[in-house]
Structures are given as C-alpha cells and as structure tokens.
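Before any comments, here is the structure.
Complex shown without one protein chain; remaining protein chains in place.
Read from first to last, the chains carry the letters A and B; within each, the first residue is number 1.
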Amino acid sequence: MSGLIIEGVTKKFGTLTAVEDVNLEFTAGEMICFLGPSGCGKTTLLRMIAGLEEPTDGAIRFDGRDLTNVPVHKRDIGMVFQSFALFPHLSVGENITYSMRIRGHSRSEREARAKELLDMMRLPGVEDRSISQLSGGQRQRVAIARALALNPQIFLLDEPMSALDANLREAMQIELRKLQQELGITTVVVTHDQTEAMTMADEIVVMGRARVLQSGSPMDIYKKPVDKFVAGFIGTSNLFPATMAAPDRVRVGDAELSVANRAGDFATGEDVLLMTRPEEVFVRPASAERPANAVEGRVSFVRDIGATIEILVDCGGHEVISVLTPKDWPDVATGDAVTVEMPASACSVLAA
Amino acid sequence: MTLLRRLYLALFAIYLLGPIVVITAVSFNAKRFLAFPPRGFSFRWYAEIFVANDWFASLMNSLIIALCSASLSVLIAMPVAYSAWRFGLRYAKALFAFGVAPFILPPVIMALGFLLLYTSVGINGLMINVIIAHAIFLLALPLVTISLGLESVDRSLIEAGQTMGASGWVVFRTVILPIAAPFAFAGFAFAFVLSLNEYIIALMTVGFTVETLPVKIFNALRYGYTPVIASIAVVFLLVNITVFSLIARFSNLPRILGAQD
Partner (left out) sequence: MNGQGGTLGRVLDLVPSSVMIGVFFVVPFVLILLTSFSVETETGDYALGFSLAHFERFATWFYIERALFSAGLCALIALLSLLIAFPFTYLLTRFGPRTQTLWLIYILAQLSLSEVLIAFSWQILLSRTGGVANILVWVGLAEKSFAMAPSAGAVLAALVYLAVPFSVLLLYPAISRMDKALTEASRTLGASPLRSFFTVVIPVTRPAIISSGVTIFVLTLGAIIVPQVLGKPEHWTLSVLITDQAIFNFNMPFASALAVVLLIISASVIFAVSKFGGGRRT
C-alpha cells in the first residue's frame, strides 16, 4: 500500500503514555483529521509523523518507506504550526522560501516560487512585508504557503484554525480543503473542532485517552459511532438507557423499538444505550396517528432560530432534542403531549 | 495632582540633570581654574583629550580594554546561555549562576581576588589581565541579555525550521542566531560601556602599568582641579548615550530591562 501507515505506535513521556498502540492506514492523497479533546494524544501523533517526536514503539511508513528513524529535516514534509511559527526576523518572501534556501535553490527560483505561492494563496505582492504587518488570516496563508513551497509528500497541520476569528475559520476550512484536493497531497490535520473535521476530512480519526476510538469517513462516524464518547464528541446525540429485547429490538421504558444499526453486537437482555441524532427524530402531536417506532413525551422548550426549530421533549425523565426545518413544523407548544418518532434507520445501539 | 506630578518630575529632572549641566558648562570654560558659571567659551579642553599624549593614551587603553573584554565576555556567555536554554543542562545553569555572581558582589572583592590571583602566578601588569578580569566581572550582562534573547525564540520556530529541512547547526545559524543576535549585541554594549567606566578592578589589576581613563582621572583628582576631566565626562556621557541608543534601536530596550512586551 502506498499511503501513510502508522503501525503499533506508542509514545511515552516518562510514566505518562501520550499515545498507545495506534494502528492506522490511509490512502495517499487523502485528507485525514485527528479529532479529540485536548490531551488525547492527537498532537503527539502528528508530531511523530513529522519526526519532531520519536515513537517509543512502532513504525511510521509512507509510500512503502520506513520513516521511523528518518530525522525531521530529511522527511519531506510540510507543517503548519498552531502558532504558525513564522520567523519574525525574515520577510514574508524569505519565510516562504526558507526551505528552498536551506536546500540551495537559486534566488531567482525562490522569488518565482514565492510569487507563485502567494498568488495561489490570494495574497499577491506581500513578499517584502514583515510578518508583524500581517493579520492573523494572512499569517495563516503565509504559513501554508511556506509549508508547501517544496511540494512535500505529506502536509501536516496542527490546530491550524485556532488562531483565527470564528467567522474566518469556516471560510478557511473550505479553502484549505479545496487547496488540498487541488494538490492531491496527503494531509493530516489535528483539531478539536468536530465541524472542522466534518468539513474537511476524507477520514476522521477520533482519539481519546491516548488511543484511537474510531476511524472512518465523517458520515460513518456520525451515523454509527462506536460508543457514547464518540457520539457525544461528534454532533449532538439523544441517548436513552435501553435493554436488548430481541436481536434487532430494544425496550425503552414501556415502548419497544426496532433498531437498524449495531444491534447485532449485543446479546438479548443486555443493558445498552439507544442513540439517535436530533435531525432524524420527529415530533408529532399526541392527537395525531401514532407512528410505529416512537416514545411518548411532553414538550419542555421550543427554540425557533429561523432556519431550524429545536424542540426539547421530556420523555420520562430523558430529554430528546429534535431539530426540524420549518416545513416539518408539527405545531406544538411548550407543555403539549407529543409522540417522538425515531425511525429504525436512525437508531443505533451503543454500549451502556 | 497634575501640579504635584509636574513639580515632582521637574525636581527629579533638575536633580538628575543638574550636575551634568554644571559639568558640561564647566567643560567649555576658557580658563584653567574652575568657575561656574563659566568664564568665556572654548573647546580647548576637548582638544586637550586628543592633544595631550597621556590623556589620549589612557583613552586608547580604555577603549581597547572595553572592546576586548566585552567581546570575550560575550564569547564566554554564549555557550553557557545557549546550553542552559536549549538543553536545560543543569551544569550549564550552575555555570550561569556562577557567571552572574561577580557582578552582584561589591566590585572591590573581585578586584582583590584578581590582584591575588595575578600576583600569586606572577603575571603582573599586562593589559590581558584587566581584559579577562573585566570579562568575568561583567559576564552577567551578556549572560542575562542573551538568555532574554533566546527566550524570545519560540521553540516552534526551531521545529518549523527542522520540518523545512534545516538540521541542528543550520537551525542555529538561520533561526536562533538572527533572533538572539540583537540581544547578544546589547550584552556586548552593556559590558563595553561598564568596562570603559570601571575603576577599581582596573586599578588593582594593572593600575600602575596600564593607566585606564578612570584610573588616570582619579589620580588627577588628587592633585586638584583638572579641566580636561570635565570634557572627558561629557564625552563619556555622550558615548554612553550613543551606545544605549544603538541598543534601543536594534533591540527592545524596555524588554531587556524587564518590562513585558
């Protein structure tokens, strides 16, 4: 396989295990997001791919080549740091062509490349400016341009959006994703922001407590999280304590519901959690015809924010959120008795 | 309140600048005897510094000693500050503490120590003696400024350099040195100025063979008023101001002096 392979990688700092036995394989040209809360080991894993940290155990390969013992400056990578780490003593142009200078490219070659990259990043003509004259967003573009100057094989970004304003972030996420697809470069992004990961990634790796909890396509992880940690980390989820009633059915309070996802992993009689996503559950007035897969409840709050309407329903002590578009509006008010429909295809079973 | 503040600032400025104004005025005195307000106006006492052989020789001695000792001081300080910062070596940190100590103690103690050292090995009165003595005595200055400079190098800059193909020595040359250099220069300049003005160590190490300007001035003071001293004081003050302005121009003076950015 020609992509990026992480094989049994473990990293210990003294007695602390930062990354434990991580095994991952990615196709070349993919965009991969390491997602997780702070301290989960995602940055350490990225730094091991960069060569800034040495794995305690395991190997990292790219394109069939073992990189584990290759020092960082010989790895052919481009990295964007969380703080951007732009050299304050160099101009924008000199920053961008630093790697070319190290490798002895001629001045004219460097100038041409700096111009080309700045055009690509839509920052033309700023070569001679000093870093302190740039805004946060411009600095990020320069940092990206600098990392890409020598067309590296692997492009690494450590929390690249954290230094930007919220409104700039979304635009840059889309821009970065487009750029990556255009260049077809294998890219690894570390982030704690699930929207960022969902926006950009081909493949998301959810990490927690030094381990990989789940990896897969964004939709896969969103629809079929392996446990309640992943479910809670990616998107909002409704969780009900439940018991397996049959191989594909669970009992929630008095109601029994069919479940389409992951039910086979659990034995009948086992205590589990039933998970649904807010946009896949529907609220109907109690007076309407009762749908098949449903539980009873009472509306506790309605939050109308124009584009969507969120209905909070109290179902026997458990709160369910339903997010609807105005055209599905069931016309209910706080205090109304309702039925909450959870179609089998929207239901997943998680370990309790 | 504003009035009180203005009054205080005015008094402070008068107190600080008063003696300097008087000495400047006196330096332009046309007469050989001391008079303030000055009688007449002339540059003769400035010319005297360069014309009178003995004064000029002392000036050159002082300049050579200051240049060499400041350079030596930076050379000694650089590896210590670098190892303490880059690798956190405990040994380097201990050396650092030893290097700062001479500057904190009353200088006469170090002066006596150098005197004992040089007489006990029998090497007396050479210019190199005072150069080394000053380099050690003033070592704290480049140590502290270089450390400040190194601390201003964000460690991710080093890593960024490495990811772009720079190895250890190249990172030092292309990233660390350019950022820390203004601070090393500041350390050099501080050491230079203080060496130029230093009296007791120069006296005790080479006072009878290589006369530095402060030593010569003191010797002259004992025999009553010498008008050249006033012009030398003004020249020294101007040299000091120039050097510190250069530091302010090329690195961050408030930061070196401990303010936060």
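Just so it is clear, a residue touches a chain if its C-beta (ideal position, glycine included) is under 8 Å from a C-beta of that chain, and two chains touch if they have at least 3 such contacts.
For clarity, every value in this text was computed on a predicted model and none was experimentally measured.
**Student:** Going by the stated contact criterion, tell me the shown chains that border the hidden chain.
**Tutor:** Those shown chains that the absent chain touches are B.
**Student:** With the missing chain put back, one of B:L112, B:M127 or B:A181 would touch it. Which one?
**Tutor:** B:L112
**Student:** Touching the absent chain: which residues on chain B qualify?
**Tutor:** Within chain B, the residues that touch the unshown chain are 1, 5, 8-9, 12, 15-16, 18-20, 22-23, 26, 33-37, 75-77, 79-80, 82-83, 86-87, 89, 91-92, 95, 98-99, 101-102, 104-117, 119-120, 132-133, 135-136, 139, 167-169, 171-172, 193-194, 196-200, 203-204, 207, 213-214, 217-218, 221, 225, 229-230, 232-233, 236-237, 240-241, 244-245, 248, 253-254, 257-260.
Heads up, the rule we're going with is that only the chains that are shown with their structure count from here on.
**Student:** Which whole number of Å gives the spacing of the CA centres of chain A and chain B?
**Tutor:** 56
**Student:** Using the touch definition up top, name the residues of chain A that touch chain B in the complex.
**Tutor:** 50-52, 71-75, 77-79, 81-83, 85-90, 98-99, 101-103, 146-147, 149-150, 156
**Student:** Over in the complex, which chain B residues touch chain A? Could you list them?
**Tutor:** Interface residues on chain B, with respect to chain A: 154, 156-157, 159-167, 170, 174-175, 178-179.
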